[in-house]
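Take a look at this one; I'll ask things after.
Yeah, one chain of the complex is gone here, protein chain that is, but the others are all in their spots.
And then chain A:
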Amino acid sequence: MDIVKEILQREQKKNEKYKPITVEKHLELQIDLGSLLASDTNDLNEKLLKLENERDKYLQELTRDNTQLLLNKIWELPTERVDEAIVVQLPKPTTTLPRAKPVPTPKPLTKWQEFAKAKGISKKKKGKLEWDEQLQKWVPLYGYKKSAAEKDKNWLIEVPQNADPMEDMFAKKASEKSERVAKNELQRLKNIARAKKVKIPRVGLPVTSDKATALQLTTAAAVAKASTASLGKFQDKLPKEKEPRVKGLNELVPGKERKRKAPIPNPQAEKENNLNVLENILKKRPKIDMEKAVSHQIREEQVQRAEEKKNIKPAKGKYKNKSGKPSKFTAKKPKGGKGERNPGKKGHGRKRR
């Protein structure tokens, strides 16, 4: 009996030491074996979490249980034995992880690629070797064999009819080739600069006055005007000349200060400023409206004339003369000489014929 008891006790002790491999969970864990990930969606025991001395123990136990579940799942997979070790082939991970770095942006197109895209030109595949009829052999597209073939082919160059007979045709060809190479290199660098948004200086002739933009011309004029001993202080102004408004002009013109940004005024000061500006504008407006005054004057005159007419009319009556009959001439004809006419007296000036 003792032995049985002993064995049972030992078993019990063993059981106490090792926890059972079965774990009870309210909700099943989501397990991704590929990345050895188990996520527990069950609620945490908040009461235990809040207790200082219980928290760590609770979390440790929870972790153990979940790890147990994960390992249980792993043991379900087919196992192999490799060199005294039991090995499991993990399946592919199903959890998608967010990428750490941003998605790479597509490379900016070169100028030619842009053009080809707009025109719908697609690249044609060329063979690496090409049959040369003249040499009767296959010649590569590029490389030392190609240049050797070129040399073989062009051992003699015909001088064109209208070309200078003393000119070295071989040297001309070589220089043309090197120019093409240089141009290609320049375009390659330009493409890189464009892709990196680096400003490159203009190439070619400097702008002349007939090709300059209005902005360039005004800048040039402003700089020229300020290029005197007195920094253009005593330079005459053209009639209706305006201050040039070109960005960054003050840095170019000698003697001009760089404009500093005005400090942001506090609201009270800004209001005062605005009211002052407005006051000046209102002061400038003419107090007498000329048009109004003129129309007023015209109207007054009209009224006056009407009054006069009214006053004169009743005095006139119907007939002027006392006889009560209409005279032969109701209205006098206007006369140039104010009624005076002396045939003997000469008019003004001499008679013109």
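The working rule: a contact is a pair of C-beta atoms (placed from the backbone, for glycine too) under 8 Å apart; a residue touches a chain by one contact, two chains touch by 3 or more; residues count from 1.
Just so we're on the same page, contacts and distances are computed from a predicted model.
Per its UniProt entry, the chain excluded from the display bears the name "60S ribosome subunit biogenesis protein NIP7 homolog", taken from "60S ribosome subunit biogenesis protein NIP7 homolog", "ATP synthase subunit delta', mitochondrial", "Large ribosomal subunit protein mL43" or "Ras-related protein Rab-2".
In the complete complex, the hidden chain is touched by one of A:Lys5, A:Lys151 or A:Arg285, namely A:Arg285. Hidden from this view is one chain, which touches chain A at 245, 262, 264-265, 267-268, 270-271, 273-275, 277-278, 280-282, 285, 289, 291-292, 295.
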